[in-house]
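Complex shown without one protein chain; remaining protein chains in place.
The letters A, B, C, D and E name the chains in turn, as written, and every chain counts its residues from 1.
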Amino acid sequence: MLDLRQVPDLLQGPGWQAHLPVLIVTIPLIFGVLTIATGKGWKPWAWATAVTGTVFYLALQLIQRVLASPTGMVSYELGNWPRQWGIEYRVDALNAFILLIVAGVGFVTTVYAKHSVEKEIPADRHNFFYAVWLLALCGLLGITVTGDTFNVYVLLEISSLTVYALIAMGKDRHRGALTASLRYLILGSVGASFILLGIGYLMMITGTLNMQDMHERLMSVPGILESRTVLVAFALLLVGLSMKMALFPLHMWLPRAYTYAPSAVSALLAATATKVGVYMAFRFMFTIFGVGFSFITMPTTLILASCATAGILVTGVTAIRQTNLKRLLAYSSVGQIGYIVLGFSLANVNGVAGSVAHILNHALMKGGMFMALGAIVYRLDRCDIRSVRGLGRKMPLTMAAFTVGGLGLVGFPLTAGFISKWYLVQGCLDRPHMWPLAGVVLLGSLLAVVYTWRVVEAAYFQEPDDDRPVKEAPLLMLIPMWVMIGASVFFGINATFTGKISVTAAKALLGVGP
Amino acid sequence: MSWVYLATAVALLVGMFMILIRAIAGPTVYDRILATNALGTKTIVFVTLLGYVSGRTEFIDMAIIYALVSFITTIAILKFAEKGRLD
Amino acid sequence: MQVTEIVTTVFLALGCIISVTGAYGLLRMPDFYTRLHTAGKTDSLGQLLIFIGLVFVTPDLLTQLKLVMVALILMIAAPTATHAITKAAHLHDLRPWTKGDPGGEP
Amino acid sequence: MMFDLSPPLLAIYIPLIGALLIALTGRWPNLREALTLGTAGTLLYTVASIVPRVLAPNFWAVYAKAPPLRLVEVVPGVFLELKVEPLGMVFALIAASLWILNSLYSIGYMRGNAEKHQTRFYVCFALAIASVMGLAFAGNLFTLFVFYEMLTLTTYPLVAHKGTAEALRSARTYLGILVGTSVCFLLAGIIATYVYTGDMAFKPGGVFTRALASGSLTAPVLGTLFILYMYGIGKAALMPMHRWLPAAMVAPTPVSALLHAVAVVKAGVFSVVKVIVYTFGPLTLISAGQGSWLIFMAGATILIASFIALFQDNLKRRLAYSTISQLSYVIIAAALLSPLSLMAATLHIAAHAFGKITLFFAAGSIYTASHKTEVSQLDGIGRRMPFTMGAFTIGALSMIGLPPTAGFISKWYLLSAAWETEYVFVIVVVILSTLLNAGYFLPIIYRAFFRAPPPPGREHHGDHGAFEEDPEHPLDHPTATDGVFGDEADHSEAHSHVHGKLHVPGAHGEAPWPMVVALCCTAAVTVAFFFYSDLAIDLATQLRKGLLP
Amino acid sequence: MTAVVLIDTLLLLLVTVTAVAIIEVRNLYASAMLTSVYSLLLALVWVNMHAMDVAFTEAAVGGGISTILLIGTLVHTAREEKPLKQRVHWRALLLTALCGVALIYGTFDMPRFGDPKAPIHHFRVPEMMAQTVGFANSTAGKQPPPAGFDPAEYRSFNGAVASVPVDPTDTGWRENSVLAQHGIMLPKVLGDEVHAAHPAEADHHQHPADDFNGHVPNSVTSLLAAYRGYDTMFETTVIFTAGMSLIMLLRRPRREGYLQRSAPLADQPVLRVVAKMSIPFILLFGLYVITHGELGPGGGFQGGVVVACAFILFALIFGRPALYRVLPPPVCDLLTGLGVLMYAGTGAACLLLGGNFLDYAQLNSLSPGDGEALGMTLVEYGVGLTVSMVMVTIFNQLAEEQAK
Partner (left out) sequence: MTDVLGIYNYWIYVILMMIGLYGVIAKPNLIKQAIALGLFQTGIFLYYISMAVVDGGTAPIWTTIDDGAQKFQGPYDNPLPHVLILTAIVVGVSILAVALALIVNIKRSYGTIEADEIERMDHEDRLIEFRAGQAPDAADDAEAHHHA
């Protein structure tokens, strides 16, 4: 039975790091559930901050461990069942990187959430809010570490369900939050069902749920890849994942959801939710089906690249026409997902590396920008383009953060956005006959200039409608905002870390050697 | 012996089909409740029979749960019909 | 075929006939109260007969007990439900069908 | 590495630190402006200190061996790096020296016109200079691109300075064209270069030789890349990409001067020359048979722009079209691809800088003193503002290319190069455009000195936004009776505050003294350049040496 | 045609008819009731296909909770759908038809219904489920494979050729003493692969047959709570999340109080008496289902729903205020969390005892199999607690909303 005398040894021993993959997921789970007992006021927030901080620390430890490991990955068998029987966690450079992004952004956003949540959500349900918040993080982190397809589905549903609830919490500010949430719920569930069905098809044909086993089985049994079942499974997964990551024609849920969600939730979602969707696409396409099937047998490149292209251009134009800044950024997010998808649809090292790098870069920039908007909402109760006029002098730091983030979206050199575009364009040029896509990437930047600049112009060169004094955002909002924006600038100036890890991950995914 | 169970089961299915038509057709709410309830009873018998068809008598646990649940559902539906609320 | 099995078959056949007849009545009767009439009776009787029939072929005691229990629950629940339905319909002024009415709908 | 104090890096840090200090001292205008001047002086000193190294006889040998000054590895394998070479040296010298004069002028102008947001103006100006320094000393294409974009960004607030709808719209055009071309074409070209050659460093002779030899790059692709670069560098205002220049005229005059003489357009033509010389290599282009279209394109730009300039009534707009045509001189010279023509290009960058800044200073002085913006209003103004109009005359002569001004020297080299390469088209273009130049500058001088000023009551005043008026609707111009007295009164007050005397319409004299001093200085330099052009010619010769095997 | 297929065919027809009716009936109230019928029929389908636990859950959830939830929603919204301008939505029909054709296209290469040679019955699961799956022979000792079974064929399906070269002398069956005790023989290739993949494994997990010392004959439960216990932990979390969401979305501010007007049915003596009689019984049965989950059909989830049904019945008959006196909402909230914590805590305890997360074997150092069983019981109770409390919460929140 439980022998508590063993516990201290375990905690002190060097072995605890072996449990890192599972700790990262279960800590937000256990402590997230405990959040409902933390009472009122600042306590739930402090609790959530401590938990996310711990998770971030653990993610840092994990990525070090993964990079140091000779096989380039860390595996963990839940319940000590061998992977064929139970569930396996499998963390390689890509996982660890995405995990770090999600954990880091989660931590920073939690710190940021305090004021915003106090203002936007009734005080008597803060503890529930932060509980659901932590569970959302738990789901996103879980999707990222797991190596089991069905586990992906379950965790996907956790993250989705929590996100629906979090979005709907914007209902006190605008009733649109409710319809946004319901629409997301219906589309998201349909998407998730497609994913579940795809997993079912794969399980039926391979007899396993473990990603690695599935891949081996698909590769080793002759004729299996030509079967109609695998083909339809691929199509189902493609459609389901596209819905989850809001790829262009299936993005209908995203703009409203981001617009009406509470500010902190918008920031968290923009920086993590769709990124994890993209990560799933990586796993399914590269790790399970393999590059050969996904990109050579199937016309995936064509489909994804056209969707991405259309997405970049159409949402860019739509974003230009928006007056609500949150909606503007939401449309921009769909376009940015287009970049990420465009990158990996190329299926070459530079393209995929650009994709991976853009996941980080976009998370930082968009997260920071949504935080800036949150600060504006906090002070002005609105965030349309008219309300930011002249705000460049009244809230200089907030608007500066927004501007720098916007420059990143445009892809100005020395911001993070530039790095990913650099890789993406290289990827387009590397692939024969794909050079027009490079043009799309660059044209998308121009659209970004237009929509970003409308805001910058209004903030710095137009006179406000009234001379109401507006205070700068509180420090607890400014610091996280600038951490995100600062990080995006840092990774724009020195992208050695991101560049290296993206290229490593891309090579591992494509199976072209270390 | 199992053909007897099977024949009974099929006969029950036919009965269920008729009840289902009543449930779909209505026309009043009470007809539907009635049909739902009758379907519930048939289902319970059917489950038990299925246990005998396949030779696994654990299925009877299921019948108990069916009975309980369909009873509660009927009460809830009724309460809604009668009082317009659930609590 | 053993005796128990013959007994069971007879019970099952009876239960079957009653159930299906009840279902047919539920489908064909002109109004709610008449349908209630057929459904309420046949439900209870039909299921009772089938359960009794099954008890004979069941070897172990626990299962026999369970069968009896299910039958009992149904014997309690079905009339309760029928009673409640009737009461609700009555309270809501659902008029019984009388000879000469075309469809019997209120 | 970050705090390496070698001179090229210092040249970037100094304006940056200056910008910071200016931002901090914004509350005390005198201190702020003193700091601006001080920073400018220090910068000039620093830049000048590099010159001897560039002029050293063994410069190219050292250049080939010396590692670039690497600041930071942005993407693995791609560095932000600096390296000094003669062309950049010329550009840096021009920018550094003109910054001092421009600052002096700005002080007069900004105070004279009581502009708002002066601190932002000086800060952005310093930042723009920092970008120019980075651009001038860029060691590879990537660095060039980074500072090119920084320059666009830092000058944007200057163009949009006034914040009116008009200014914002023009600034949008400015930003849109510059960013659009650079991102769509220049960046694509740079990345393609990297993909094909794996090398972005500036090397005499270019980087494409190996790729061409190995066959991984074909001549048509090289030609396409060349097109990408030439149109990607929108700051060079090659004809379809020139729209931003007239649009940017809305900015305050010191900014126009910065755009036209010191920084932006110079950055454009500088980049063109640099790319042709160090990325493509004239020999590579010639042997691949690519790039001759540029000569015709630039020639057309020269003629069309000059022709348009003839019909502009707005003084600054006329100057803007003049700039477009003058820039294409540099481009045409570079496109000739002969060592002599590249020297001509280098010299013209310098010569045009001094001439054009003089002209703009003069236009700004006229505006400050009399609020006149149209050529047709300038009758007799030479009598009231003799210094200004004198300087203007010198600048105009330089533009036309008459001795004894700077313009003559560069035009001379250009003609020699054209002669040498036997491009009759170039010779014809130069001659025609000279005539056109004369055609649009001389009437101004004639009006200023030889026409009688109009009687005071018929004086034609422009207000704040007047010179931005669409040229198509000259009749829309407000007159003094149009009911804008409120505005006028405000201005008068502001002026009286600054000048210490009441401003009477029509009774103005010279502009405030810092402006006059500045513009006299630039005029003097324009003339001096004709007599003492050794330094520029030496640097150009050094550049030419690098090209010869 | 076997009995399974016959009944399956007929039942599925019924199910389809019901599905069409659910969508096309305009009265939402009827729709809700048909949903309940649909669930019952579906549960029959599951029973017919021997998915006992699924049928259990479907009956409890679909037939019970979902219907009550739907009706709870109808209280606050509308009973009738708005009449449609257009009876058939052609675009939707086209889209679904296309989608359906694509899906059916995929079914042609699938293993046939009930095909024992389908990969899913052969690749991993036989080992994972050494207890029960597929061709588990009933008598002890080595048995030949079923008649007509070609060992080379099972590795492929629909004509795909097996990748592993087949030794003609090899029957394809692996002898494993432990498994053979249960009369279980595994395909050879697969077994060897596992052993090769885990040469260092020396613990009890190596031999699935004695994983639970025979305590867990219901292999659905052993899969659910042990092999894939991690999934189930998140399943519990999903339920928990749903409860929290309902609280966030619907709970009224505390100052308005929990107790509002309610309409108990206690004035009807028949119902009151029946309810009083049956509630303790239902609760007991719920606990039985939770506890019995390892032996027969049932488990934490099903039992939890049954327990919740008891509370809901109580609230239906005696009014919600009475329920609040029995189970105050704050207590309910805390118990909800406690269930998840029981599950995750069991996992964490295993971790603290030196094993991996959820490695229940650590709970009993002397007998790993008993430890597994203990762990499974604990987590089943956790699931049951959370599920019952969340269901009650959901009911409360939907009912708490004032009717118009």
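One rule holds for everything that comes next: contacts are C-beta pairs under 8 Å (C-beta built on N, C-alpha and C of every residue); 3 or more make two chains touch, one makes a residue touch a chain.
The structure presented is a predicted model; accordingly, all values stated were derived computationally and were not measured.
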>> Please identify which residue in D:Ala34, D:Ala165 or D:Leu310 touches the non-displayed chain.
In response: D:Ala165
> Contacts of subunit E with the missing chain: which residues?
Replying inline: 1-2, 4-5, 8-9, 12, 15-16, 19-20, 22-23, 28, 31-32, 35, 38, 42, 45-46, 49-54, 57-58, 61-62, 65-66, 69-70, 72-74, 76-78, 81-82, 84, 88-89, 91-93, 95-97, 99-100, 103-104, 107-108, 110-116, 118, 120-121, 125, 128-129, 131-136, 138-140, 181-183, 214, 217-220, 223-224, 228, 231-232, 235, 238-239, 241-242, 245-246, 249-250, 295-297, 301, 387, 394, 397-398, 401
>> Could you pull out which residues of subunit B are in touch with the chain that's been left out?
In response: 54-56, 58
> Which residue numbers on subunit A touch the omitted chain?
Replying inline: 150, 153-154, 157, 161, 164-165, 168, 171, 174-176, 178-179, 181-182, 185-186, 189-190, 193, 196-197, 200, 203-204, 209, 323-324, 382, 384-387, 389, 454, 458, 462
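Everything below uses one rule, namely that only the chains that are shown with their structure count from here on.
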>> Strictly by the touch rule at the top, which chains does subunit A share as contacts with subunit C?
In response: E
> Looking at the contacts, which chains touch subunit B and subunit C alike?
Replying inline: E
> What is the chain whose Cα centre is as far as it gets from that of subunit B?
Replying inline: D
>> Farthest chain from subunit C, going by the mean of C-alpha atoms per chain?
In response: D
>> Please identify the chain lying most centrally, where each chain is represented by the average of its Cα atoms.
In response: A
>> Taking the mean of the CA coordinates per chain, how far is subunit A from subunit B in Å?
In response: 47
>> On a C-alpha centroid basis, what's the spacing between subunit B and subunit D, in Å?
In response: 88
> Of all the residues in subunit E, which ones touch at least 2 other chains?
Replying inline: 271, 278
> Okay, in this complex, where on subunit D does subunit A touch?
Replying inline: 72-76, 78, 80, 142, 145-146, 149-150, 153, 157, 160, 163, 167-168, 171-172, 175-176, 179-180, 183-184, 187-188, 191-192, 194-195
>> Show me the residue ranges of subunit A that touch subunit E in the complex, using the header's touch definition.
In response: 1-3, 6-7, 10, 19, 22, 26, 29-30, 33-34, 36-37, 76-82, 84-87, 122, 124-125, 128-129, 131-132, 135, 138-139, 142, 150-151, 154-155, 157-158, 161-162, 164-165, 168-169, 171, 197, 201, 203-208, 210, 213, 217, 220-224, 227-229, 231-233, 235-236
> What residues of subunit B sit close enough to touch subunit C in their complex?
Replying inline: 1, 4-5, 7-8, 11-12, 14-16, 18-19, 21-22, 27-28, 30-31, 33-35, 37-38, 41-42, 44-45, 48-49, 52, 57, 60-61, 63-64, 67-68, 70-71, 74-75, 78, 81-82
